[in-house]
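Before I ask anything, let me first share the structure, which is written out below as structure tokens.
Every protein chain of the complex appears in place save one, which is left out.
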Amino acid sequence: MTEVAISTREITYREAVREGLAEAMRADPDVFIMGEDIAEMGGSMGVTQGLLAEFGSERVRNTPISEMAIVGTGVGAAMQGMRPVVEIMYQDFMTLAMEQIVLQAAKHRYMSGGQHSVPLTLRTQGGAGWSPGAQHAEQLEAWVCHVPGLKVVYPATPEDARGLLWSSIYDNNCVIFFEHRNLYPIKAPVAEQLMPIELGRARVHRVGADVTVVATGRLVHAALTVAEQAAGEGVSVEVVDPRTLLPLDEGTILASVMKTNRCVVAHEAVVQMGFGAELAALIQEKAFDYLDAPIERVGSKFAPVPFAPVMEEYVIPHEADVMAAVKRTLARS
Amino acid sequence: MTEVAISTREITYREAVREGLAEAMRADPDVFIMGEDIAEMGGSMGVTQGLLAEFGSERVRNTPISEMAIVGTGVGAAMQGMRPVVEIMYQDFMTLAMEQIVLQAAKHRYMSGGQHSVPLTLRTQGGAGWSPGAQHAEQLEAWVCHVPGLKVVYPATPEDARGLLWSSIYDNNCVIFFEHRNLYPIKAPVAEQLMPIELGRARVHRVGADVTVVATGRLVHAALTVAEQAAGEGVSVEVVDPRTLLPLDEGTILASVMKTNRCVVAHEAVVQMGFGAELAALIQEKAFDYLDAPIERVGSKFAPVPFAPVMEEYVIPHEADVMAAVKRTLARS
Amino acid sequence: MLLIRRFEEKVEERFRAGDLAGFLHVAIGQEAVAVGVCQALEPDDVIASTHRAHGHALAKGTTPNALMAELYGKVEGCSGGYGGSMHLYDVEKGNLGANAVVGGGLPSVVGSALAFQLRRQPRVAAAFFGDGATNIGTFHESLNLAQLWRVPAVFVCENNGYAESTPSHQQLPIKDLAKRAVAYGMRSIVVDGQDVEATHRAALEAVRHAREGQGPVFLLANTYRLTGHYVGDPQVYRPKDELPQLRVTEDPIEKLKVSLGLANSEWQALEAKVVQAVDASVEFAEAGTDPRPEDALKHVYAD
Partner (left out) sequence: MLLIRRFEEKVEERFRAGDLAGFLHVAIGQEAVAVGVCQALEPDDVIASTHRAHGHALAKGTTPNALMAELYGKVEGCSGGYGGSMHLYDVEKGNLGANAVVGGGLPSVVGSALAFQLRRQPRVAAAFFGDGATNIGTFHESLNLAQLWRVPAVFVCENNGYAESTPSHQQLPIKDLAKRAVAYGMRSIVVDGQDVEATHRAALEAVRHAREGQGPVFLLANTYRLTGHYVGDPQVYRPKDELPQLRVTEDPIEKLKVSLGLANSEWQALEAKVVQAVDASVEFAEAGTDPRPEDALKHVYAD
């Protein structure tokens, strides 16, 4: 392989999502976006700002507050071969559209014996840490990972957000694309030009030897900070972000754990029945003989997300929780 | 303890659910039931037959096809201190009501700082094996086990169905009560009088020494058959049914695995991200040093449930799958 | 219509004989709605259908062979054996799919119509659904959005007075279902769904309205379910004399027979042709290919 120098620039996660959308819309007139307040206002998180001006109101569509119809209309347009991208303002409100997601979008191809495809992308965001209260802080990736027919993507960096969004939009299946509210302002270098990232490939963010942390979303950054701290203490932490949760890149994850022999899984969602349960179940099954310690799970404590900042802080996971789990796993011999 | 002779009789799982409902309604006028076609028709599965005649149309209420309102109306009546039991005809249609379940029923107590309680019971049923097709065969217990504030019950026998339903109705929280379509006709002895069964207690169906099978719903019966077969081959299988999935009786499950050192988890839902993932994650964490083999997971293959019987048979798990998993785990040394 | 009737009678027969898996809803009594509407559509217009789907599928052009093979779970079935009675697809013929979720197909009809609008195609998307479906949130959101965006959709309500066992007065707060459309400012057309010609004329008008960009239409077809909700339904909830009486007064096929004024011999010839086609479909289905078990893992994803 010859190395090619790629010129980069710094953009935020928010800008990265926006670029992913804009590039996909420029490339194909069949791509259009729909959602609440995404046009003039540019979305409740400012992600779609400027897109109305560039693409016009036919392709940048404000919708009524009708989550079922937003998703379902996307399903229908996708069945006709378009590539709609719908936005559900907070992933909490996905709970209103689960029927259209699970019983319609995920199953039409299958139930039709392969006649349909549903190239729909559903973007949504969420995450606590800013006192949104219990009805604006859900993390529901575990639910959709239980549904054959869906793909599930959860990027943690600007580069991943941009490249994976492109691939999601051009995937011929329904992709649930999770963004994290608190990652929008983070900045990182991206390649000058959008580079698609294949779905189903994990990213090894940091190579390490002593313990693997498999993290998603906001917790990827927590894991990286912990890895840095741990390095100072002589512990070498490998950080892996699956990025695509379904289909999952088992190979990369298992290879890492087989090397380090210890594993921590971390996400913001509640631990119980969270995505970390699937990771732990899988890893213990396929890397049983390599494990020197139980797989530790990090996630929210078992409560809705409370409003008062002191309580919220207590419920959701932070770097310290990842560090504690890393230490617990290392303490086992 | 003095042993008391309890007179028993045989009833079906269907009759057991009906008795649970009827007894609870007799005991308290605040208990009433709502759902589609539950009155004159007695429910699509015949569970509520006869209740209209006994309790009248105020307490046995046919509803329009409005899953959100069925659940949400139950939430409201429960907030007023009544004990509604709502029926969602197939658990697939719970996908329509997830917002009312997750963002309302599960959270009102918490968000109000303990002012409200929501003593709502949501009965639903499902399960494949009779070619209902992909939109009538969902098994969604994993979703609700991810939601703090809910309780989740899934009985496998008439005795458990009756006693747990009573306790669910008289629990002061929202309980999601799963029934399995194919269990309705099974018969088993129950005590003459209804005996409440505390939520959060697993049942050890069969004591064994070599491997623990933790199974739910229809798979409990598969596991018992397998245990019987295995006994013939000299293998001693312990069969544990958590019955209440949330809160989970960790103690009973862990004690069993610590004794047998091997574990298979089994349910009808898709393996990936299913309830078995939580069981496996938990057991590997808390019984790590006791495990002689990876925890094996049995469940549906990763596809929607197809219509054609030959394909359906292939997708959903059967006794043979449990037996194969038992053998795999025993093959490890 | 006659084809649908004889087809469904055969399906009932085969189901009771234990040849067919799953469960079945027949539309006996409602054939005129399926035919009247689908005849008003162009070949590249699309429909979405319901749990009571056989008539819609046949009327939109799926062959009896492909349909029967599906009910038998065969590879030659219109959904390759993956779907079954409540999941009949025939995308080439413009059947987007039957839906076992009440109201579940409505949003995708809006979305299909939106795609036609955005692509400037003069095509129409039609949704079938029952009176019971007008109670569900999906119905509300779909009609509301369709009207807001004036997409070329037709919403065909097959008002048969029951949702499973539940009669209108137990599930609908209004008698005149056309009032549903008022909430969206949507045009509504009401028609006697037992009269296939009237239904066809009404549907033509609705489709024209939609196709010309004047917005969606709520087409309310009053009809009767001259059978149980599902095959085998004992109908304990139904007044004993209701059905026998309706069978006499409200059979759309008898009505058509009268209005066509065909000679007995002509009608019998028709009958014979239809019966032959239906019998042939059973033979076709029985001779069809069983899927291989492991085919169940195909088509979960598109490439």
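Labels for the chains are A, B and C, by order of writing; each one numbers its residues from 1.
Definition applied: a residue touches a chain if its C-beta (ideal position, glycine included) is under 8 Å from a C-beta of that chain, and two chains touch if they have at least 3 such contacts.
Everything quoted here is computed from the prediction, not taken from an experiment.
Asks: With touch defined as in the header, list the contact partners of the absent chain among those displayed.
Replies: Across the whole assembly, the hidden chain touches A, B, C.
Asks: Of the listed residues B:Glu19, B:Glu40 or B:Glu99, which contacts the missing chain in the full complex?
Replies: B:Glu99
Asks: Which listed residue (B:Gly113, B:Pro185 or B:Gly251) would be found touching the missing chain in the intact complex?
Replies: Here the residue in touch with the unshown chain is B:Gly113.
Asks: Which one touches the absent chain: B:Ala16, B:Met79, B:Leu282 or B:Val298?
Replies: B:Met79
Asks: For the chain that got dropped from the picture, name the residues of subunit B it touches.
Replies: Residues in contact with the chain left out: 32, 58-59, 63-64, 66, 68-69, 71-82, 84, 99-100, 103-104, 108-119, 148-149, 151, 172-173.
Asks: I need the residue numbers on subunit C that touch the omitted chain, in ascending order.
Replies: Where subunit C meets the chain not shown: residues 135-141, 144-145, 147-148, 170-174, 179-180, 182-186.
Asks: Mind pulling the subunit A residues that touch the left-out chain?
Replies: 36-37, 39-41, 44, 62-68, 92-93, 96, 130-136, 301-304, 306-315
Operating definition for what follows: only the chains that are shown with their structure count from here on.
Asks: So, what's the distance in Å between the C-alpha centres of subunit B and subunit A?
Replies: Chain centroid spacing, subunit A to subunit B, equals 31 Å.
Asks: Would you kindly tell me how far, in whole Å, the mean C-alpha position of subunit C lies from that of subunit A?
Replies: Computed from C-alpha means, the inter-chain centre distance equals 40 Å.
Asks: Subunit B to subunit C: how many Å between their CA centres?
Replies: 35
Asks: Touching two or more other chains, which residues of subunit B qualify?
Replies: Residue numbers touching two or more other chains: 92-93, 96, 133-135, 302-304, 306-307.
Asks: Among the residues of subunit C, which ones contact at least 2 other chains?
Replies: Answer for subunit C, listing residues that touch two or more other chains: 79, 81-83, 87, 99, 101, 104, 137-138, 300.
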